[in-house]
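Note that one protein chain of the assembly has been removed; the remaining protein chains are unaltered in position.
Chains here go by letter, A and B, matching the order in which they are written, and residues are numbered from 1 within each.
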Amino acid sequence: MSQTASEIRLTRARGRPLEQALRWLFFACAAISVMTTLAVVGVLSVETFYFFQQVPAVDFLFGTRWTPLLEPKSYGILPLLFGTTLIVIGAAIVALPVGLACAIYLSEYAGNRTRDLVKPILEILAGIPTIVYGFFAITFVTPILRTLIPSTEVFNAASAGIVVGIMVLPMVASLCDDALRAVPNALRDGAYSLGATSFEVTAKIVVPASLSGIFAAFVLAISRAIGETMAVTLAAGATPNLTLNPLESIQTMTAYIVQVSLGDTPAGTLSYQTLFAVGAVLFSMTLILNLIANAIMNRYRDVYE
Amino acid sequence: MNVQALRLKKRHRIASAFKLFCLSVTCLAVAILGILILEVTLLGLPWLNFDFLTSFPSRFPEKAGILAGLAGTLWLATLTAAIAIPIGVLAAVYLEEYAKPGRVSTFITINIANLAGVPSIVYGIIGLAIFVRFLGLDRSVLAGAMTMSLLILPVIIIASREAIKAVPSSLRQVAFALGATRWQVTRDHVLPQAMPGILTGVILALSRAIGETAPLIMIGALTYIAFVPEGPMDEFTALPIQIYNWTSRPQQAFHELASAGIIVLLLVLLIMNATAVWIRYRGSKNKFM
Partner (left out) sequence: MTQATEVLLQASTVSIAYGDQLAVKSVTLPIYQHRITSIIGPSGCGKSTLLRSFNRMNDFIDHVTLTGEISFNDQNIYAPDTDPVAVRLNIGMVFQKPNPFPKTIYDNVAWAPSINGLKDNMDDRVEQALKQAALWDEVKDRLHESALNLSGGQQQRLCIARALAMNPLVLLMDEPCSALDPVSTARIEDLLFELKEKLTIVIVTHNMQQAARVSDFTAFMENGVLIEYGPTETLFTNPENQRTEEYVTGRFG
């Protein structure tokens, strides 16, 4: 069917309502992410606000006793912060050097076949659910630790820290690998042509050139360690304890949140609201760390030429 | 030049030692995976039998089984997929195909990137406050699925955007030039081309959801139930919760049960990841150009 020129209409007769509707639908889907952020910030802020009306913020942030569920009640979060910190330190000691060394090996030394073998293995390690790591901590790491150092308690920060480190290790290795591989080969060529060994090129030229990427990886790893829940709930204990001794039982912020929700504390009570207050601190810490890591990667992006 | 020669020897020795060090550390990391799998398999395999897969938890280890957890996880995975996949993929479609680059689009992108880094337990807290309490869904599978959807939505969006971005713009140009609307171009050309990448991302996101425990504990998934959910509003438990429950008991027998549960969980994840790899492989053979 052919039309004469005068019959052809170029304007939209109906404005294509379907297209418009679909566009709004898709926008709504994308906006859900913004709504999620609003929900997170909103819920945590509101509940924490109510909490601070009954417990002064200073007492909460700087108090040294955390017994919100037992008499006499005390709402100082420092023991939980110390507990989380112990885990993070343990995880960092395990994951950061090992992850960086793995990345150096994969990026600077390994051939393609080795990379194709090791990288999937690291991905598998990254995909193992955290509950499995908790199990591993209790059934494998803790018994070994207690054999080596008999004064280690059944629940202790070291086991959990080690295992969280193993969990975070693949992420560190992968991100550091990306950072190292982003260094242009021209730099390596220049260094080798001056008569340097592979150690000198790697340690004194390549790694320094990718330092901000490596640092961002470390910050992200710490953020994940802070947010880790199941391994520490199973292995680190439920005893808020203001200590720096990794062989003792402690409680992290995340483990406390689990404890409250598993227990019988009635909703609406102050003790229950501690859940949100601790959640708010947890969320703030990880958010700040993630923003720092992003800022490092964006603003201080490694410049090579 | 003899001082030079001595120094060279020392420098070479340091270089070899460093390479050996990095290699050993890498082998260590790989070995840890081996140890983990070995331990779990040795402990759990003896308990893995048909009865185990079809029984409910019990105070007596010999009679305990993973049926409730398995059923709950399957319900959860299905519901989460039904909720998160459409929303996530369509959100990615909006951001890649419809949104004009600008402040709104950047703001949403930053939002999603931040959400991807939020600890899973925080999602549990939100799920508790909004889905369980505010919407009154109680400790149902639906509440669990909605919470999990929030958790994996950023991952799905990011992966889908990558897949859609990879579709060559020439494909879109050709379709537009033939007089198609934006939705027609997206539906008939972009999405099919991006589907392998999207599916891979979706499967990986779902496997993350399946392994998560903390958010489910927060919304009240039970640790000891002796029934299979029959509707989305039923109470439920899940594989990881069951594993958690058994692991937290002191008796060795329950630890062995837990490792049997872990084997089941890892097998489910293995099947899902293998499917993702297979899809990625099949998809790469069907490209437009």
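Methods note: contacts are C-beta pairs under 8 Å (C-beta built on N, C-alpha and C of every residue); 3 or more make two chains touch, one makes a residue touch a chain.
Worth saying up front: this structure is predicted, and the values here are computed from it rather than measured.
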| item | value |
| --- | --- |
| Full-complex contact with the absent chain, from B:8, B:166 or B:277 | B:8 |
| Among A:21, A:194, A:267 or A:295, the residue in touch with the chain that has been omitted | A:194 |
| Chain A residues that touch the omitted chain in the full complex | 111, 184, 186-197, 200, 204-205, 208-209, 302-305 |
| Residues in chain B touching the chain absent from view | 4-5, 7-8, 11-12 |
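The definition used in the following text is that only the chains that are shown with their structure count from here on.
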| item | value |
| --- | --- |
| Mean-CA-position distance for chain B and chain A (Å) | 15 |
| Residues of chain B that touch chain A when the two form their complex | 11-12, 14-15, 18-19, 21-23, 25-26, 28-30, 32-33, 35-36, 39-40, 43, 86-88, 90-91, 93-95, 98-99, 107-108, 111-115, 117-122, 124-126, 128-130, 133, 150, 153-154, 157, 181-183, 204, 207-208, 210-214, 217-218, 220, 240, 243-244, 247-248, 255, 258-259, 262, 265-266, 269, 273 |
| Complex contacts: residues of chain A adjacent to chain B | 16, 18-19, 22-23, 25-27, 29-34, 36-37, 39-40, 43-44, 47, 97-98, 101-102, 104-106, 108-110, 118, 121-122, 124-125, 127-132, 134-136, 138-140, 166, 169, 173, 197-200, 202-203, 220, 223-224, 226-230, 233-234, 254, 257-258, 261-262, 267, 275-276, 279, 282-283, 286-287, 290-291, 294 |
